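Shown next, in C-alpha coordinates, is the structure this report addresses.
All protein chains but one are shown at their positions in the complex.
Presenting chain A:
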Amino acid sequence: MQAQVKGPQHKLPKESLRVQVIGDVIFDVVVLLIFAVLFGLDLYFDWPSWIGFVLLVLLIISIPFGFIGYFATVINHRNWRYDMDEEYVQLKQGAWFQKDQLIPVTKIQSVETKQGPLLRKYKLREVEIETMAGDYSIPGLPEKDAYALRNEIAAYAKAKEEDD
(Lines give C-alpha, C1' and ligand atoms only; values in the text may rest on other atoms or scores of the structure.)
Protein backbone atom coordinates (compact mmCIF):
# COMPACT_ATOMS: atom_id res chain seq x y z
CA MET A 1 0.00 0.00 0.00
CA GLN A 2 2.85 2.35 0.74
CA ALA A 3 4.36 1.90 -2.69
CA GLN A 4 4.41 4.95 -4.88
CA VAL A 5 2.86 5.03 -8.31
CA LYS A 6 5.08 6.78 -10.76
CA GLY A 7 2.96 9.44 -12.39
CA PRO A 8 2.76 9.66 -16.17
CA GLN A 9 5.86 11.17 -17.76
CA HIS A 10 5.36 11.56 -21.49
CA LYS A 11 4.50 15.02 -22.75
CA LEU A 12 2.90 16.09 -25.99
CA PRO A 13 5.29 17.35 -28.70
CA LYS A 14 5.64 21.04 -29.58
CA GLU A 15 4.05 20.52 -32.98
CA SER A 16 0.89 19.34 -31.30
CA LEU A 17 0.54 22.73 -29.61
CA ARG A 18 0.97 24.41 -32.97
CA VAL A 19 -1.80 22.26 -34.44
CA GLN A 20 -4.12 23.03 -31.54
CA VAL A 21 -3.45 26.77 -31.77
CA ILE A 22 -4.10 26.71 -35.50
CA GLY A 23 -7.30 24.85 -34.73
CA ASP A 24 -8.24 27.58 -32.27
CA VAL A 25 -7.51 30.28 -34.83
CA ILE A 26 -9.68 28.53 -37.40
CA PHE A 27 -12.46 28.22 -34.87
CA ASP A 28 -12.24 31.91 -34.00
CA VAL A 29 -12.23 32.88 -37.67
CA VAL A 30 -15.36 30.79 -38.19
CA VAL A 31 -17.04 32.42 -35.21
CA LEU A 32 -16.14 35.88 -36.52
CA LEU A 33 -17.44 34.93 -39.96
CA ILE A 34 -20.74 33.84 -38.44
CA PHE A 35 -20.94 37.15 -36.62
CA ALA A 36 -20.14 38.99 -39.84
CA VAL A 37 -22.88 37.13 -41.68
CA LEU A 38 -25.36 37.86 -38.90
CA PHE A 39 -24.46 41.54 -38.85
CA GLY A 40 -24.81 41.61 -42.63
CA LEU A 41 -28.24 40.01 -42.45
CA ASP A 42 -29.16 42.43 -39.68
CA LEU A 43 -28.31 45.40 -41.88
CA TYR A 44 -29.82 43.97 -45.03
CA PHE A 45 -33.16 42.85 -43.64
CA ASP A 46 -33.49 45.62 -41.13
CA TRP A 47 -34.02 43.34 -38.12
CA PRO A 48 -35.39 44.89 -34.93
CA SER A 49 -32.76 46.97 -33.19
CA TRP A 50 -32.44 44.76 -30.11
CA ILE A 51 -31.05 41.91 -32.22
CA GLY A 52 -28.16 44.11 -33.32
CA PHE A 53 -27.59 45.04 -29.70
CA VAL A 54 -27.59 41.41 -28.55
CA LEU A 55 -25.18 40.49 -31.34
CA LEU A 56 -22.83 43.28 -30.32
CA VAL A 57 -22.89 42.17 -26.69
CA LEU A 58 -22.22 38.56 -27.69
CA LEU A 59 -19.32 39.66 -29.89
CA ILE A 60 -17.79 41.72 -27.10
CA ILE A 61 -18.17 38.85 -24.65
CA SER A 62 -16.66 36.35 -27.08
CA ILE A 63 -13.43 38.33 -27.51
CA PRO A 64 -12.00 37.77 -24.00
CA PHE A 65 -13.21 34.16 -24.20
CA GLY A 66 -11.17 33.76 -27.35
CA PHE A 67 -8.04 34.93 -25.57
CA ILE A 68 -8.75 32.73 -22.56
CA GLY A 69 -9.13 29.93 -25.08
CA TYR A 70 -5.58 30.38 -26.39
CA PHE A 71 -4.24 30.64 -22.89
CA ALA A 72 -6.06 27.46 -21.87
CA THR A 73 -4.79 25.61 -24.94
CA VAL A 74 -1.19 26.47 -24.05
CA ILE A 75 -1.63 25.57 -20.37
CA ASN A 76 -3.42 22.34 -21.16
CA HIS A 77 -0.79 21.34 -23.66
CA ARG A 78 2.00 22.03 -21.22
CA ASN A 79 0.32 19.93 -18.53
CA TRP A 80 -0.80 16.99 -20.59
CA ARG A 81 0.92 13.77 -19.51
CA TYR A 82 0.33 10.24 -20.57
CA ASP A 83 2.00 6.96 -19.92
CA MET A 84 1.36 3.30 -20.15
CA ASP A 85 2.81 0.07 -18.92
CA GLU A 86 1.64 -3.48 -19.26
CA GLU A 87 -1.17 -2.98 -16.76
CA TYR A 88 -2.37 0.60 -16.91
CA VAL A 89 -2.80 3.62 -19.09
CA GLN A 90 -2.38 6.82 -17.12
CA LEU A 91 -3.63 10.18 -18.28
CA LYS A 92 -3.07 13.47 -16.50
CA GLN A 93 -4.59 16.73 -17.58
CA GLY A 94 -4.95 20.30 -16.46
CA ALA A 95 -3.06 22.76 -14.31
CA TRP A 96 -5.75 24.43 -12.26
CA PHE A 97 -8.32 21.73 -12.62
CA GLN A 98 -6.25 18.60 -12.50
CA LYS A 99 -7.50 15.22 -13.53
CA ASP A 100 -5.68 11.94 -13.15
CA GLN A 101 -7.11 8.87 -14.80
CA LEU A 102 -6.04 5.30 -14.30
CA ILE A 103 -7.28 2.79 -16.87
CA PRO A 104 -6.42 -0.91 -16.73
CA VAL A 105 -5.32 -2.05 -20.19
CA THR A 106 -7.56 -5.09 -19.90
CA LYS A 107 -10.55 -2.77 -20.10
CA ILE A 108 -9.43 -1.29 -23.41
CA GLN A 109 -11.56 -2.43 -26.31
CA SER A 110 -9.92 -0.74 -29.26
CA VAL A 111 -7.15 1.65 -30.20
CA GLU A 112 -7.30 3.89 -33.24
CA THR A 113 -5.04 6.47 -34.73
CA LYS A 114 -6.54 9.33 -36.63
CA GLN A 115 -5.19 12.12 -38.76
CA GLY A 116 -6.84 15.23 -40.07
CA PRO A 117 -5.31 17.60 -42.65
CA LEU A 118 -3.72 19.79 -39.98
CA LEU A 119 -2.19 16.85 -38.16
CA ARG A 120 -0.96 15.46 -41.46
CA LYS A 121 0.89 18.66 -42.22
CA TYR A 122 2.87 18.27 -39.01
CA LYS A 123 3.18 14.49 -39.35
CA LEU A 124 1.19 13.87 -36.20
CA ARG A 125 -1.48 11.39 -35.30
CA GLU A 126 -4.17 11.34 -32.69
CA VAL A 127 -4.45 8.16 -30.66
CA GLU A 128 -7.95 7.27 -29.62
CA ILE A 129 -8.54 4.66 -26.94
CA GLU A 130 -11.95 3.15 -26.53
CA THR A 131 -12.63 1.51 -23.19
CA MET A 132 -15.69 -0.03 -21.61
CA ALA A 133 -16.37 3.29 -19.94
CA GLY A 134 -15.79 5.71 -22.78
CA ASP A 135 -13.35 7.17 -25.28
CA TYR A 136 -10.10 8.92 -24.53
CA SER A 137 -7.82 10.57 -26.99
CA ILE A 138 -4.23 11.63 -26.88
CA PRO A 139 -4.14 14.53 -29.32
CA GLY A 140 -1.22 14.75 -31.68
CA LEU A 141 1.73 12.42 -31.23
CA PRO A 142 4.51 12.10 -33.83
CA GLU A 143 3.43 9.40 -36.25
CA LYS A 144 6.10 6.97 -35.19
CA ASP A 145 5.25 7.33 -31.50
CA ALA A 146 1.54 7.09 -32.20
CA TYR A 147 1.92 3.80 -34.04
CA ALA A 148 4.28 2.48 -31.40
CA LEU A 149 1.83 3.42 -28.66
CA ARG A 150 -1.05 1.87 -30.55
CA ASN A 151 0.81 -1.38 -31.05
CA GLU A 152 1.96 -1.43 -27.47
CA ILE A 153 -1.55 -0.90 -26.13
CA ALA A 154 -2.94 -3.46 -28.54
CA ALA A 155 -0.39 -6.00 -27.39
CA TYR A 156 -1.05 -5.42 -23.70
CA ALA A 157 -4.81 -5.20 -24.13
CA LYS A 158 -4.86 -8.72 -25.44
CA ALA A 159 -4.78 -9.94 -21.87
CA LYS A 160 -8.27 -10.65 -20.72
CA GLU A 161 -9.74 -10.78 -17.30
CA GLU A 162 -12.22 -13.36 -16.33
CA ASP A 163 -15.07 -10.91 -15.92
CA ASP A 164 -14.93 -9.39 -19.36
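The working rule: a contact is a pair of C-beta atoms (placed from the backbone, for glycine too) under 8 Å apart; a residue touches a chain by one contact, two chains touch by 3 or more; residues count from 1.
Here, contacts and distances are computed from a predicted model.
Look at the chain that isn't drawn here: its UniProt entry, checked against "NADH-quinone oxidoreductase subunit N", "Putative membrane protein", "Imidazole glycerol phosphate synthase subunit HisF" or "2Fe-2S iron-sulfur cluster binding domain-containing protein", names it "Putative membrane protein".
Residue-wise, the contact with the chain that is not shown comes from A:133, picked out of A:30, A:54, A:75 or A:133. Take chain A: the residues that touch the chain left off the picture are 1, 3-5, 87-88, 96-104, 106-107, 131-134, 159-163.
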